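The complex appears here without one of its protein chains, the remainder shown in place.
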């Protein structure tokens, strides 16, 4: 069967949006889908200019609002996009998901699902049985698939503890200037913390029961948005967790790291060196597993493109999310349902519930149920 | 100016060729060019099947021979490909370069340029003033650009020594089975050694004057192809070098590493961790430079796609070669000439001269002029 | 002035005590002091046997109780030990410190100072103006001196956050067997947590204001002693901290790590690779500083024995504590007072106060003042 390139439209992700560019490159890398329409700015003019720059040739498919796009593209019949990607500010997600779902479009939404848990629940309702992928891209790394598989197989014994950290420094502004995140009013718990929360949950399968959080705003600026979160977690099964999410960690780059401890050993993965996974089993040499090797689980091997020692990176991880999502879209079109492996709206809800519990704990100084 | 996606055709790179896939993905990643024609196998049937699988829809542009492709595509006028990519066995390169050059096609050729220096010189002649890029993809890494810039700026002082190693193990077969390389009769000096030779030359600008080589065949099989090369190098300026190229290094993956020593310090880069470059200056803390950071040189920054800490890999390096080449192709079409930064046929000639000197040295047990 | 080797006596540290052996080796390494007397076991017989094994020749100076030792050694005039080392279980420290202080002996006490804060305060009172060193040996590493100096010089800008972790796994027993620590009833907060707490305080100079803790016992056994502590810290100056102390982290060895974040950058040090210190300053290459190099501060250089690249380890760090203490002992004998750089009884009190606040927080589920 020939490889089938799908069609997609994009909302947001215009001039200066590096994450929009990341979505497009991740889709192009594997030829998973090609861009056929978009609304890249709330200014019709800028949207048009950017769409042309991206190589769209049919000007009538470049829109000035998400509503127009949803309306017009849904009417195209066989030519309509297979799915629509949302790369807009978080506050727009609910409305756009609702618009697209109403027209029956499968949706890919950049994380977080919405701004608040309440909104998230509305989005879930609007979505109904529709497909939605949330781009928690770090879950797309091959070695994260392997980590998950090792945990599932019980290689670590009984799980005890999860330490997940996401200290970031590359957005920290010079003293006295607002940070990119701070200026946009998005707390670091939402911006990077949800990635950390999702990654821990994806690999371990553990559900957070309650959290205790200490929250700070270190970077000066107005409004002061919380940029440093230190969170203690208690999981349903009695396991413990520590989650650190910070965007005021000067000197760091993008240092997401996950450690999982069990009675028999531990796993350690760092996003900045994503092609390796370290497993430390009691009384054994430390094992470093490498992407592309034959000893990996089927899932890790199948989302790898290059031979061992030829580094894959962030875009491949991102592309893996899209590959899974595209397979689900095609299966849905064929009337079957695929057991999906991509972050869903339910994952988004779980993350938002976690975020709200964190905020409430910081306010009350108490353990808060998630 | 809107982004212009070029058109390309491919010769070779069919079913089972991972390097053909790497070329296609590297081109797709940035939307540098889209595939419009190809000859993917010397079997017309298999070529057709594979072309369709790749999404080519015009069957008439899927060929059973390179000659046909060159002839027919050249006749297409404005729709003809902007360039043609060669991913065939080395022994076919000369003929195919000649065919394409005769029709005026810019060519991208997987390394090495040809099987022998003599062939390489013929190819150079056939090429005339035509454009050719050789995909020494490792030269495309951003941190290699930085390394080159640091050497050029004199940060290491007077150069003294180059140590470049390329021990590979992932193709080593189980004892008693021929290796993939061995079975194809390509020596490891050609297969991986030319990458090492090119990388050292690219970063340092040093020209090898003479070499002394020790060559072995460790992996059993018939024919026994040399799979281990240890080479001493003397450069024109009196610098010294050590080059190790091996495909019998069991346990290694793809461990290309370059170290450059000067009077004031040294540089160290490893392909398996390509986002960092280590600089050790005398009496100073060791510096680790990271891709994406503002302190890098313009060239390193400009061939970077993602923020710091979001790993790029092999495909991005590969894509950087294509970006430069595409810019040169467009400039040529506009009648200007761009100062190019991609490996050329001249680089291919230099590598083949090096390879021949290595072989001769191994035979004679003497220093041999390059 | 000739090097003066002091005399010391030891209480505890007998057969099977690796920490007693570490004390002795650390003292021998630099010839700081030689063992002249001891009480190595509460069994007189075993004490004698072990003392002879250690090379003590005068049987009358090998004792069966700390009280005897203190009494008899104090009576020896010019031959009496310059100081006495305590390597006994924590519950014995108070009594032994009191005995020795009463006789005017300077004391070296293995950490923690005592079992409880109340005891610690009694010990401090008993000590009066006497000298006491607490062997928080990790503070003795040269690169920790450098870290402290860099913080003091303001290289990190305004301090924001401290992350100190001490996950240990080498004492984790097989499932179902009590751990060495658990069986001795010492919580991991006391055993490894005090090291972490001290290290963070030593390097940053920050005083903990309040703590919030989550405490678990993962390793089965009776009595179940807490073996996993996750602690949030608020410092006097508004800085935040995370402290992890665990002895149920299967797969880990002795992975004490300290990170300090400030507005301008961060420091990172790992005990298992103690000869290096990593400094990450915003928008600059990451710097790795190495022991023995000329660019280090005077204090780091002065407690280094070997040229760069010749690794020093745990015993050298331990020996550095002893060197400072010995200098203070000699200064005291000469009637002067040296500005000391070794952990003191006051440090021990601060640690015990921290430990108590942690316990209280875990019980109450609230922030607790230290």
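Just so it is clear, A, B and C label the chains in written order, and each chain counts residues from 1 on its own.
We adopt the following convention: a contact is a pair of C-beta atoms (placed from the backbone, for glycine too) under 8 Å apart; a residue touches a chain by one contact, two chains touch by 3 or more.
These numbers were taken from a predicted model, which means no experiment stands behind them.
Asks: Identify the residue among A:49, A:92, A:286 or A:340 that touches the chain left out of the display.
Replies: Within the whole complex, the residue contacting the unshown chain is A:286.
Asks: One chain isn't shown here. Among B:161, B:224 or B:301, which residue touches it?
Replies: Among B:161, B:224 or B:301, only B:161 touches the chain that is not shown.
Asks: Looking at the full complex, which residue from B:102, B:232, B:297 or B:340 touches the chain that isn't shown here?
Replies: B:232
Asks: In the full complex, which residues of chain A touch the absent chain?
Replies: Residues of chain A in touch with the missing chain: 279, 283-290, 293-295.
Asks: Counting contacts across the full complex, list the positions on chain C that touch the omitted chain.
Replies: Within chain C, the residues that touch the unshown chain are 2-3, 5, 18, 21-22, 25, 28-31, 52-55, 168, 170, 252-255, 271-275, 290, 292, 305-316.
Asks: Go through chain B and note every residue touching the omitted chain.
Replies: Residues 156-157, 160-161, 163, 165, 167, 169, 172, 174-175, 212, 214, 216, 218, 228, 230, 232, 234, 238, 240, 242, 244, 246, 248-252, 261-266, 279-282, 286, 365-367 of chain B touch the chain absent from view.
Definition applied: only the chains that are shown with their structure count from here on.
Asks: Among the chains, which one keeps its Cα centre farthest from the Cα centre of chain C?
Replies: Centroid comparison gives B as the farthest chain from chain C.
Asks: Quick one: report the Å distance separating chain B from chain C, using the average Cα coordinate of each chain.
Replies: One centre to the other, that is 55 Å.
Asks: Report the inter-centroid distance (CA atoms only) between chain A and chain B in whole Å.
Replies: Going by mean C-alpha positions, chain A sits 34 Å from chain B.
Asks: Going by the contact rule already set, what residues in chain A reach two or more other chains?
Replies: 252 - these are the residues of chain A that touch more than one other chain.
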